[in-house]
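Let me give you the structure first, and then I'll get to my questions.
What you see is the complex with one protein chain gone and the rest in place.
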Amino acid sequence: MLELSNITLGHFILLSCVLFTIGMVGVLVRRNVIVILMSIELMLNAVNLAFVAFSRHHNLADGQVIVFFVMAIAAAEAAIGLAIAISVFRKFNGVEIRLFENLKG
Amino acid sequence: MDIYPIVFHFFAALVTISALGVVLMPSPIYSALCLALTMLFLSGLFFILDAQFLAAVQLMVYAGAVVVLFVMVLMLFDLRNENQPFSGNWRVNLSKLGVIALGFILIALPCTYLMKASNSEWLQSRGLETKKLAELLFSKHIFAFEVVGALLTVVLIGAIALAKAKGGTHARTE
Amino acid sequence: MLDQLLPVIFLFCVVIVFGVGMIALTQLAGFKAKKNLVKMMPYESGVPGQEAATTKVSVKFYLTAVSFILFDIEVVFLYPWLLVYSDYIKPHGAFLLGSMGLFVLVLVYGLIYEIKSGALEWD
Partner (left out) sequence: MGKDIFEVGINLAKVAVIFLMMIQAVPLLVWLERRGSAFIQNRLGPNRVGPLGLLQLLADAVKFIFKEQFIPGNAAKFLFLAAPVVALIPAALAFTAIPLSIPIQVEAFEMLGKSWGPYTFQFQGVKMDSGIIYILAVSSLGAYGLLLAGWASANKYSLMGALRASAQMISYELGLGLSIVGILMIYGTFDLNAMIDMQKGPLQFSFLGSEYVIPFLPNWGIFYQPLGALLFFICNFAESNRLPFDLPESEGELVAGFHTEYGGFKMLMFFMGEYGHMMVGAGLVTTFYLGGYLIPGLTEDTVRTLIATEVGAGTVANLLTALVFHVSFIVKLALLLWIFIWVRWTLPRFRYDTLMNLGWKTLLPWTLANAAITAIVLYFARGI
(Lines give C-alpha, C1' and ligand atoms only; values in the text may rest on other atoms or scores of the structure.)
Protein backbone atom coordinates (compact mmCIF):
# COMPACT_ATOMS: atom_id res chain seq x y z
CA MET A 1 0.00 0.00 0.00
CA LEU A 2 2.82 2.39 0.95
CA GLU A 3 4.62 2.86 -2.37
CA LEU A 4 8.11 4.09 -1.60
CA SER A 5 9.72 3.95 -5.02
CA ASN A 6 8.27 7.01 -6.74
CA ILE A 7 6.73 9.87 -4.82
CA THR A 8 3.22 10.89 -5.82
CA LEU A 9 0.67 13.43 -4.68
CA GLY A 10 -0.67 11.02 -2.05
CA HIS A 11 2.61 11.02 -0.12
CA PHE A 12 2.48 14.77 0.32
CA ILE A 13 -1.19 14.74 1.30
CA LEU A 14 -0.53 11.93 3.82
CA LEU A 15 2.33 13.94 5.32
CA SER A 16 0.05 16.97 5.48
CA CYS A 17 -2.56 14.86 7.34
CA VAL A 18 0.09 13.67 9.81
CA LEU A 19 1.20 17.25 10.47
CA PHE A 20 -2.39 18.43 10.83
CA THR A 21 -3.17 15.69 13.36
CA ILE A 22 -0.05 16.49 15.39
CA GLY A 23 -1.13 20.13 15.47
CA MET A 24 -4.64 19.16 16.56
CA VAL A 25 -3.23 16.93 19.33
CA GLY A 26 -1.13 19.87 20.48
CA VAL A 27 -4.14 22.15 20.73
CA LEU A 28 -6.21 19.60 22.65
CA VAL A 29 -3.58 18.30 25.03
CA ARG A 30 -1.35 21.21 25.99
CA ARG A 31 -2.12 23.72 28.78
CA ASN A 32 0.23 26.58 27.88
CA VAL A 33 -1.48 29.08 25.55
CA ILE A 34 1.69 29.83 23.61
CA VAL A 35 2.22 26.14 22.80
CA ILE A 36 -1.42 26.04 21.68
CA LEU A 37 -0.73 28.99 19.36
CA MET A 38 2.30 27.13 18.01
CA SER A 39 0.21 24.04 17.34
CA ILE A 40 -2.25 26.22 15.40
CA GLU A 41 0.71 27.45 13.33
CA LEU A 42 1.57 23.80 12.74
CA MET A 43 -1.94 23.05 11.48
CA LEU A 44 -1.80 26.05 9.15
CA ASN A 45 1.50 24.85 7.77
CA ALA A 46 0.07 21.41 7.13
CA VAL A 47 -2.65 23.08 5.03
CA ASN A 48 0.05 25.09 3.21
CA LEU A 49 1.84 21.87 2.31
CA ALA A 50 -1.34 20.36 0.87
CA PHE A 51 -1.97 23.55 -1.14
CA VAL A 52 1.51 23.51 -2.67
CA ALA A 53 1.30 19.78 -3.41
CA PHE A 54 -2.02 20.21 -5.25
CA SER A 55 -0.76 23.31 -7.07
CA ARG A 56 2.23 21.28 -8.23
CA HIS A 57 -0.01 18.37 -9.26
CA HIS A 58 -2.31 20.52 -11.41
CA ASN A 59 0.56 22.83 -12.46
CA LEU A 60 -1.47 25.91 -11.49
CA ALA A 61 0.09 28.70 -9.43
CA ASP A 62 -3.20 29.47 -7.67
CA GLY A 63 -2.31 27.12 -4.82
CA GLN A 64 0.91 29.00 -4.17
CA VAL A 65 -0.87 32.36 -4.17
CA ILE A 66 -3.30 31.05 -1.56
CA VAL A 67 -0.33 29.87 0.55
CA PHE A 68 1.03 33.41 0.32
CA PHE A 69 -2.17 34.78 1.82
CA VAL A 70 -2.39 32.02 4.45
CA MET A 71 1.08 33.00 5.64
CA ALA A 72 0.10 36.67 5.96
CA ILE A 73 -3.03 35.81 7.94
CA ALA A 74 -1.26 33.25 10.14
CA ALA A 75 1.39 35.81 11.05
CA ALA A 76 -1.30 38.39 11.89
CA GLU A 77 -3.16 35.81 14.01
CA ALA A 78 0.02 34.90 15.90
CA ALA A 79 0.72 38.58 16.60
CA ILE A 80 -2.73 39.22 18.06
CA GLY A 81 -2.81 35.89 19.94
CA LEU A 82 0.45 36.75 21.66
CA ALA A 83 -0.76 40.27 22.48
CA ILE A 84 -3.69 38.75 24.40
CA ALA A 85 -1.40 36.18 26.03
CA ILE A 86 0.94 38.97 27.21
CA SER A 87 -1.94 40.95 28.70
CA VAL A 88 -3.15 37.83 30.56
CA PHE A 89 0.40 37.09 31.71
CA ARG A 90 0.88 40.57 33.14
CA LYS A 91 -2.41 40.36 35.05
CA PHE A 92 -2.42 36.76 36.28
CA ASN A 93 1.31 36.02 36.09
CA GLY A 94 0.70 32.78 34.26
CA VAL A 95 -0.14 31.66 30.77
CA GLU A 96 -2.21 28.53 31.34
CA ILE A 97 -5.37 28.22 29.33
CA ARG A 98 -7.63 28.18 32.43
CA LEU A 99 -6.63 31.79 33.17
CA PHE A 100 -8.33 32.82 29.96
CA GLU A 101 -11.76 32.13 31.41
CA ASN A 102 -11.50 35.45 33.24
CA LEU A 103 -11.76 37.19 29.89
CA LYS A 104 -15.45 36.35 29.97
CA GLY A 105 -17.92 39.09 30.89
CA MET B 1 15.32 11.24 -10.64
CA ASP B 2 15.97 8.28 -8.40
CA ILE B 3 17.22 10.46 -5.54
CA TYR B 4 13.86 12.22 -5.23
CA PRO B 5 12.25 9.62 -2.85
CA ILE B 6 15.32 9.64 -0.57
CA VAL B 7 15.22 13.42 -0.22
CA PHE B 8 11.46 13.38 0.29
CA HIS B 9 11.58 10.75 3.05
CA PHE B 10 14.55 12.55 4.65
CA PHE B 11 12.55 15.77 4.91
CA ALA B 12 9.25 14.06 5.77
CA ALA B 13 10.83 12.19 8.70
CA LEU B 14 12.51 15.33 10.02
CA VAL B 15 9.30 17.38 9.72
CA THR B 16 7.31 14.75 11.64
CA ILE B 17 9.92 14.44 14.38
CA SER B 18 10.22 18.19 14.92
CA ALA B 19 6.41 18.57 14.79
CA LEU B 20 6.13 15.94 17.54
CA GLY B 21 8.84 17.87 19.39
CA VAL B 22 6.66 20.99 19.34
CA VAL B 23 3.80 19.16 21.05
CA LEU B 24 5.62 16.84 23.45
CA MET B 25 8.43 19.02 24.84
CA PRO B 26 7.71 20.05 28.47
CA SER B 27 9.58 23.36 28.28
CA PRO B 28 7.96 25.86 25.86
CA ILE B 29 11.34 27.23 24.69
CA TYR B 30 12.35 23.83 23.34
CA SER B 31 8.97 23.46 21.61
CA ALA B 32 9.41 26.92 20.03
CA LEU B 33 12.83 25.85 18.68
CA CYS B 34 11.32 22.62 17.35
CA LEU B 35 8.71 24.76 15.58
CA ALA B 36 11.54 26.72 13.94
CA LEU B 37 13.07 23.42 12.79
CA THR B 38 9.70 22.33 11.39
CA MET B 39 9.49 25.54 9.37
CA LEU B 40 13.04 24.96 8.09
CA PHE B 41 12.29 21.42 6.88
CA LEU B 42 8.91 22.45 5.48
CA SER B 43 10.69 25.07 3.37
CA GLY B 44 12.89 22.21 2.12
CA LEU B 45 9.73 20.30 1.16
CA PHE B 46 8.40 23.35 -0.66
CA PHE B 47 11.72 23.48 -2.52
CA ILE B 48 11.23 19.89 -3.67
CA LEU B 49 7.71 20.78 -4.81
CA ASP B 50 9.27 23.25 -7.23
CA ALA B 51 8.00 26.24 -5.20
CA GLN B 52 11.37 27.93 -4.66
CA PHE B 53 10.01 31.39 -3.96
CA LEU B 54 7.56 29.99 -1.41
CA ALA B 55 10.35 28.07 0.33
CA ALA B 56 12.28 31.33 0.75
CA VAL B 57 9.16 33.23 1.86
CA GLN B 58 8.37 30.47 4.35
CA LEU B 59 11.84 30.88 5.85
CA MET B 60 11.66 34.68 5.88
CA VAL B 61 8.12 35.06 7.27
CA TYR B 62 7.69 32.03 9.49
CA ALA B 63 11.10 30.88 10.64
CA GLY B 64 12.62 34.36 10.64
CA ALA B 65 9.76 36.43 12.08
CA VAL B 66 6.81 34.56 13.63
CA VAL B 67 8.81 31.97 15.56
CA VAL B 68 11.33 34.64 16.60
CA LEU B 69 8.36 36.53 18.08
CA PHE B 70 7.32 33.34 19.90
CA VAL B 71 10.85 32.82 21.25
CA MET B 72 11.14 36.47 22.33
CA VAL B 73 7.79 36.39 24.15
CA LEU B 74 8.68 33.07 25.82
CA MET B 75 11.99 34.53 26.94
CA LEU B 76 10.15 37.46 28.47
CA PHE B 77 7.96 35.04 30.44
CA ASP B 78 11.09 33.10 31.56
CA LEU B 79 9.24 29.84 32.00
CA ARG B 80 11.99 27.34 32.65
CA ASN B 81 9.65 24.34 32.38
CA GLU B 82 6.11 23.89 33.37
CA ASN B 83 5.00 21.73 36.25
CA GLN B 84 2.34 19.78 34.37
CA PRO B 85 2.38 20.61 30.70
CA PHE B 86 -0.36 18.19 29.71
CA SER B 87 -3.98 18.82 30.73
CA GLY B 88 -6.06 16.20 32.49
CA ASN B 89 -4.94 12.79 33.68
CA TRP B 90 -3.77 10.08 31.34
CA ARG B 91 -7.24 8.53 30.92
CA VAL B 92 -8.66 11.80 29.55
CA ASN B 93 -5.68 12.22 27.24
CA LEU B 94 -5.98 8.61 26.09
CA SER B 95 -9.62 9.12 25.06
CA LYS B 96 -8.69 12.32 23.23
CA LEU B 97 -5.88 10.51 21.42
CA GLY B 98 -8.30 7.69 20.51
CA VAL B 99 -10.72 10.16 18.88
CA ILE B 100 -7.91 11.88 17.00
CA ALA B 101 -6.45 8.59 15.78
CA LEU B 102 -9.86 7.63 14.41
CA GLY B 103 -10.19 10.99 12.65
CA PHE B 104 -6.69 10.61 11.21
CA ILE B 105 -7.47 7.20 9.72
CA LEU B 106 -10.61 8.59 8.06
CA ILE B 107 -8.56 11.34 6.42
CA ALA B 108 -5.61 9.11 5.51
CA LEU B 109 -7.58 6.42 3.66
CA PRO B 110 -8.27 8.45 0.47
CA CYS B 111 -4.59 9.43 0.40
CA THR B 112 -3.50 5.85 -0.13
CA TYR B 113 -5.86 5.77 -3.12
CA LEU B 114 -4.27 8.99 -4.36
CA MET B 115 -0.85 7.39 -4.19
CA LYS B 116 -1.55 4.86 -6.86
CA ALA B 117 -3.88 7.01 -8.93
CA SER B 118 -1.71 10.04 -9.58
CA ASN B 119 0.95 9.45 -12.22
CA SER B 120 4.50 9.92 -11.22
CA GLU B 121 5.59 11.98 -14.21
CA TRP B 122 4.54 15.04 -12.27
CA LEU B 123 8.00 14.98 -10.69
CA GLN B 124 9.79 16.67 -13.59
CA SER B 125 9.79 20.36 -12.86
CA ARG B 126 7.29 21.90 -15.23
CA GLY B 127 8.40 25.46 -15.10
CA LEU B 128 6.09 26.59 -12.29
CA GLU B 129 8.47 29.40 -11.48
CA THR B 130 8.02 32.59 -9.55
CA LYS B 131 6.99 34.66 -12.53
CA LYS B 132 3.80 32.65 -13.01
CA LEU B 133 3.00 33.04 -9.31
CA ALA B 134 3.64 36.81 -9.54
CA GLU B 135 1.52 37.27 -12.66
CA LEU B 136 -1.39 35.43 -11.07
CA LEU B 137 -1.05 37.37 -7.82
CA PHE B 138 -1.48 40.68 -9.66
CA SER B 139 -4.08 39.63 -12.20
CA LYS B 140 -6.60 37.28 -10.63
CA HIS B 141 -6.00 37.89 -6.90
CA ILE B 142 -5.49 41.64 -6.94
CA PHE B 143 -8.47 42.30 -4.67
CA ALA B 144 -7.28 39.81 -2.03
CA PHE B 145 -3.85 41.46 -2.22
CA GLU B 146 -5.29 44.88 -1.33
CA VAL B 147 -7.42 43.40 1.44
CA VAL B 148 -4.33 41.77 2.98
CA GLY B 149 -2.71 45.20 2.99
CA ALA B 150 -5.65 46.57 4.94
CA LEU B 151 -5.57 43.51 7.25
CA LEU B 152 -1.91 44.08 8.07
CA THR B 153 -2.54 47.70 9.03
CA VAL B 154 -5.56 46.78 11.15
CA VAL B 155 -3.51 44.12 12.96
CA LEU B 156 -0.70 46.61 13.52
CA ILE B 157 -3.06 49.15 15.05
CA GLY B 158 -4.76 46.41 17.08
CA ALA B 159 -1.45 45.15 18.46
CA ILE B 160 -0.44 48.69 19.43
CA ALA B 161 -3.82 49.29 21.09
CA LEU B 162 -3.53 46.01 23.02
CA ALA B 163 0.03 46.79 24.05
CA LYS B 164 -0.78 50.30 25.26
CA ALA B 165 -3.92 49.15 27.13
CA LYS B 166 -3.95 49.10 30.96
CA GLY B 167 -2.32 45.68 31.25
CA GLY B 168 -0.27 46.05 28.06
CA THR B 169 3.46 46.15 27.61
CA HIS B 170 3.64 49.90 27.14
CA ALA B 171 0.96 50.77 29.69
CA ARG B 172 1.62 54.33 30.81
CA THR B 173 0.70 53.48 34.40
CA GLU B 174 4.04 51.71 34.95
CA MET C 1 15.63 22.09 -9.18
CA LEU C 2 16.93 19.22 -7.03
CA ASP C 3 20.51 19.84 -8.14
CA GLN C 4 20.30 23.21 -6.39
CA LEU C 5 18.99 21.77 -3.15
CA LEU C 6 21.44 18.90 -2.71
CA PRO C 7 24.58 21.10 -2.42
CA VAL C 8 22.73 23.21 0.18
CA ILE C 9 21.84 20.12 2.24
CA PHE C 10 25.43 18.88 1.85
CA LEU C 11 26.77 22.25 3.06
CA PHE C 12 24.30 22.22 5.98
CA CYS C 13 25.73 18.85 7.05
CA VAL C 14 29.34 20.04 6.51
CA VAL C 15 28.74 23.11 8.72
CA ILE C 16 27.12 21.01 11.46
CA VAL C 17 29.91 18.42 11.35
CA PHE C 18 32.54 21.18 11.45
CA GLY C 19 30.78 22.97 14.34
CA VAL C 20 30.07 19.91 16.46
CA GLY C 21 33.53 18.52 15.72
CA MET C 22 35.31 21.67 16.80
CA ILE C 23 33.19 22.01 19.94
CA ALA C 24 33.80 18.36 20.86
CA LEU C 25 37.52 18.76 20.15
CA THR C 26 37.82 21.87 22.32
CA GLN C 27 35.72 20.29 25.09
CA LEU C 28 38.14 17.37 25.22
CA ALA C 29 41.36 19.26 24.56
CA GLY C 30 40.37 22.15 26.81
CA PHE C 31 42.14 22.79 30.08
CA LYS C 32 40.30 20.89 32.87
CA ALA C 33 39.82 23.12 35.94
CA LYS C 34 38.49 21.70 39.20
CA LYS C 35 34.88 22.69 39.77
CA ASN C 36 34.62 25.65 42.11
CA LEU C 37 31.29 27.18 42.91
CA VAL C 38 32.19 30.82 42.57
CA LYS C 39 33.20 30.48 38.97
CA MET C 40 29.96 28.68 38.17
CA MET C 41 27.83 31.61 39.30
CA PRO C 42 26.52 33.72 36.43
CA TYR C 43 28.84 36.62 35.67
CA GLU C 44 27.69 39.65 37.62
CA SER C 45 30.81 41.79 37.08
CA GLY C 46 31.76 41.34 40.69
CA VAL C 47 28.45 42.28 42.24
CA PRO C 48 26.86 39.16 43.84
CA GLY C 49 23.56 38.63 42.07
CA GLN C 50 20.46 39.09 44.18
CA GLU C 51 17.52 37.53 42.35
CA ALA C 52 17.25 34.52 40.07
CA ALA C 53 19.28 34.75 36.90
CA THR C 54 16.35 35.35 34.61
CA THR C 55 14.37 38.06 36.30
CA LYS C 56 11.49 39.60 34.46
CA VAL C 57 12.70 41.70 31.56
CA SER C 58 10.48 44.50 30.34
CA VAL C 59 8.24 43.40 27.49
CA LYS C 60 8.73 46.30 25.07
CA PHE C 61 10.48 44.05 22.57
CA TYR C 62 7.07 42.58 21.70
CA LEU C 63 6.00 45.62 19.65
CA THR C 64 9.20 45.69 17.64
CA ALA C 65 8.82 42.03 16.76
CA VAL C 66 5.14 42.45 15.77
CA SER C 67 5.78 45.46 13.56
CA PHE C 68 8.74 43.57 12.06
CA ILE C 69 6.48 40.64 11.10
CA LEU C 70 3.88 42.88 9.49
CA PHE C 71 6.38 44.96 7.51
CA ASP C 72 8.28 41.80 6.58
CA ILE C 73 5.09 40.52 4.93
CA GLU C 74 4.89 43.83 3.07
CA VAL C 75 8.47 43.31 1.83
CA VAL C 76 7.61 39.74 0.81
CA PHE C 77 4.65 41.02 -1.24
CA LEU C 78 6.95 43.58 -2.90
CA TYR C 79 9.25 40.88 -4.34
CA PRO C 80 6.79 39.23 -6.79
CA TRP C 81 5.60 42.73 -7.72
CA LEU C 82 9.19 43.51 -8.78
CA LEU C 83 9.19 40.74 -11.36
CA VAL C 84 5.79 41.64 -12.76
CA TYR C 85 6.54 45.36 -12.82
CA SER C 86 9.83 45.05 -14.69
CA ASP C 87 8.26 42.68 -17.27
CA TYR C 88 4.86 44.27 -17.86
CA ILE C 89 5.89 47.89 -17.49
CA LYS C 90 4.91 48.73 -21.06
CA PRO C 91 1.30 47.39 -21.17
CA HIS C 92 0.23 47.49 -17.49
CA GLY C 93 2.76 49.87 -15.88
CA ALA C 94 0.14 52.30 -14.55
CA PHE C 95 -2.13 49.59 -13.16
CA LEU C 96 0.71 47.85 -11.31
CA LEU C 97 2.07 51.13 -9.99
CA GLY C 98 -1.38 52.05 -8.73
CA SER C 99 -2.13 48.73 -7.04
CA MET C 100 1.22 48.53 -5.24
CA GLY C 101 0.99 52.24 -4.45
CA LEU C 102 -2.30 51.66 -2.63
CA PHE C 103 -0.86 48.66 -0.76
CA VAL C 104 2.25 50.58 0.34
CA LEU C 105 0.28 53.69 1.23
CA VAL C 106 -2.03 51.72 3.51
CA LEU C 107 1.00 50.26 5.28
CA VAL C 108 2.79 53.60 5.43
CA TYR C 109 -0.29 54.90 7.22
CA GLY C 110 0.18 52.06 9.71
CA LEU C 111 3.83 53.07 10.15
CA ILE C 112 2.93 56.74 10.66
CA TYR C 113 0.29 55.75 13.22
CA GLU C 114 2.89 53.60 15.00
CA ILE C 115 5.48 56.40 15.08
CA LYS C 116 2.96 59.01 16.18
CA SER C 117 1.47 56.79 18.91
CA GLY C 118 4.93 56.40 20.39
CA ALA C 119 4.86 52.62 20.18
CA LEU C 120 8.49 52.56 19.12
CA GLU C 121 9.76 54.71 21.94
CA TRP C 122 12.68 53.09 23.74
CA ASP C 123 12.41 55.06 26.96
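First chain written, first letter: the chains are A, B and C, and each begins at residue 1.
What we mean here is this: a contact is a pair of C-beta atoms (placed from the backbone, for glycine too) under 8 Å apart; a residue touches a chain by one contact, two chains touch by 3 or more.
None of these values were measured; they are calculated from a predicted model.
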Visible chains that the absent chain touches, using the contact criterion stated earlier: B, C
Hidden-chain contact residue, picked from the options B:Leu20, B:Val68 or B:Ile157: B:Val68
Touch residues of chain C, complete complex, unshown partner: 3-4, 6-8, 10-12, 14-16, 18-20, 22-23, 25-27, 29-33, 39-45, 49, 53-55, 57, 61, 64-65, 67-68, 71-72, 75, 78-79, 82-83, 85-87, 89-90, 93-94, 97, 100-101, 104, 108, 111, 115, 120-123
Touch residues of chain B, complete complex, unshown partner: 29, 33, 36, 40, 43, 52-53, 55-60, 63-65, 68, 71-72, 75-76, 129-130
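As a working rule, only the chains that are shown with their structure count from here on.
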Where chain A and chain B are represented by their mean Cα positions, the distance between them in whole Å: 5
Length of the line joining the C-alpha centres of chain B and chain C, rounded to whole Å: 17
Shared-contact residues (touching 2 or more other chains) in chain C: 59, 62, 66, 69-70, 73, 76-77
Residue list for chain B, restricted to those that touch at least two other chains: 4, 50, 53, 57, 61, 65-66, 69, 73, 76, 133, 135, 137, 148, 152, 155, 159, 163, 169
Chain B contact footprint on chain A (complex, rising order): 1-15, 17-26, 28-32, 34-35, 37-39, 41-42, 45, 48-49, 52-53, 55-57, 59, 61-62, 64-65, 67-69, 71-76, 78-80, 82-87, 89-91, 95, 97
Chain C contact footprint on chain B (complex, rising order): 1, 3-4, 7, 44, 47-48, 50, 52-53, 57, 60-61, 64-66, 68-69, 72-73, 75-76, 78, 80, 125, 130-131, 133-135, 137-138, 142, 145-146, 148-150, 152-153, 155-157, 159-160, 163-164, 169-170
Residue ranges of chain B touching chain A (in the complex, touch as defined): 4-5, 8-9, 12, 15-16, 19-20, 22-23, 28, 31-32, 35, 38-39, 42, 45-46, 49-51, 53-54, 57-58, 61-62, 65-67, 69-70, 73-74, 76-77, 79, 82, 84-87, 93, 96-97, 100, 103-104, 107-108, 111-120, 122-123, 126, 128, 132-133, 135-137, 140-141, 144, 148, 151-152, 155, 158-159, 162-163, 165, 167-169
